[in-house]
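Input: one structure, supplied below.
What follows is chain A.
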Amino acid sequence: MRYLYYPGCSAEATGKAYDISTRALMGKLGVELVELDDWNCCGATSYFSVRELDSFAIAARNLAIAEKQGDEDLCVICNACYTTLAKTNRYMAESAEVREAVSGALGAVDRTYSGNKPVRHIMDVLVNDIGLEALGEKVTRRLTGLKVACYYGCQYSRPMGDFDDPEFPVTMDKFFQALGAEVITDFAGKAKCCGGMMMLTKEEGALRMCHELLKGAHDAGADVIVCACPLCEMNVEGYQPRVNKTFGTNFDMPVMYFTQLAGLAFGADPKQLAIDKQIVSCDRVVAAIPA
Partner candidate 1 sequence: MAEDRIAVYFCHCGSNIAGKVDVDKVVAWAAEQPNVAIAREYKYMCSDPGQDLIKEDIQQHGINRVVVAACSPTMHEPTFRKAAAAAGLNPYLLQMANVREHCSWVTVDKGEATEKAKRILNAQIHRLPFNEALDPIEVPVNPAVLVVGGGIAGIEAALKLAATGKKVYLVEKNPSIGGHMAMFDKTFPTLDCAACILTPKMSAAGKDPNIELMAYSEVVEVDGYVGNFKVKVKKKARFVNTDTCTGCAACLETCVVRKVPSEFDQGLGKRSAIYIPFPQAVPLRATIDAEKCLTLKGKKCKQPCVTSCGPGAIDFEQKDELVELEVGAIIMATGFELWDPGQDARYGYGRLDNVITSLEFERISNASGPTNGEIVCKNGEPPKSVAILHCIGSRDLNYQEHCSRVCCMYSLKFSHLIKEHLPDTEVYELYIDMRCFGKGYEEFYRRLMDEGVHMVRGRAAEVTDLAMSPEEEGRLIVKTEDTLLGIVRRIPADMVILSSGLAPAKDAKAVSQTFGFGCSGDGFFLERHPKLEPVSTITDGIFIAGCCQYPKDIPDTVAQAGAAAAGALALVDNPTVKVEPTISYIDPEKCAGCHICVGLCPHVAIRYNEELKVAEVITAACKGCGVCVAACGSNVPQQHGYLDNQIFAEIEGAMAF
Partner candidate 2 sequence: MSTNGSNGFEPRLIGFLCRWCSYNGADLAGTSRLKYPPNMVPIKTNCSGRIDATHILKALKEGADGVLIAGCHPGDCHYINGNYRTAGRFPLTQKLLEQLGLEHGRVRLEWVSAAEGDKFARVVTEFTEQIRALGPLGWSAQFVDESVAAPAAEKEAVPA
């Protein structure tokens, strides 16, 4: 199995561990990831606010490179990158205006793009291409007894991901169940927003959202929250002290990229998965997994 791989900007900074653990996990599963050559920022949400067409066009530069580089699907780990890239495909298909503008803009830099490169969220690849059964068979350390709250975040299946429900996604739950974990399937905050970039521009709002998420996971007895997006992880983990200060709470909730926890189940060691880079210590989680 081979995929083109788009790490996204966060993977080079705050979300470095997501990239490292993704490569380690996929290595253990025998999936080859070929990094997209000279990829650029997807444009994220900010670009939409300047000129919608700019955002589609700069996202499409990546898709044009992907189309040239290989026939494999493009695998994305960040929810926001996933949404932006997949949305570019959808709008190119739906709107002649977008299609024309994007083609013209790419033409200005000698690139072409058909609009047809499949953009896949890594969870979609794991659950639907590899399959739960095959995953279960490859587990070397089952996550037995570990109570996991899967935090999907907003842009995981909303508005693009048609591989899962936009309101109450379940694929990550099923994934960790296959790995033997005890998943808190009714985690009410699973697809709620973490506040995103608002953490910098309107902190009080974002903290309140993180508080709601942490409280939901905590009350449900979670041992760990796993994330599928660097921004979600950053906010829910990094801002726990600020949440505690603002709301008078005492959360000390380990938060991991789902690839880190999954990597453990497939036999990677914590160092390979950059688990030491977490701010809230995950030692408890690692120790709780039966050998």
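Here is how the candidates were picked: all candidates are chains of the complex that A comes from, given by their letters.
One rule holds in what follows: a contact is a pair of C-beta atoms (placed from the backbone, for glycine too) under 8 Å apart; a residue touches a chain by one contact, two chains touch by 3 or more; residues count from 1.
Because the structure is predicted, anything quoted here is derived from the model rather than measured.
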item: Selected neighbour of chain A [touch, this complex] from 1 or 2; value: 1
item: Sites on chain A touched by candidate 1 in the complex; value: 165, 167-168, 186, 188-189, 212, 215-216, 219
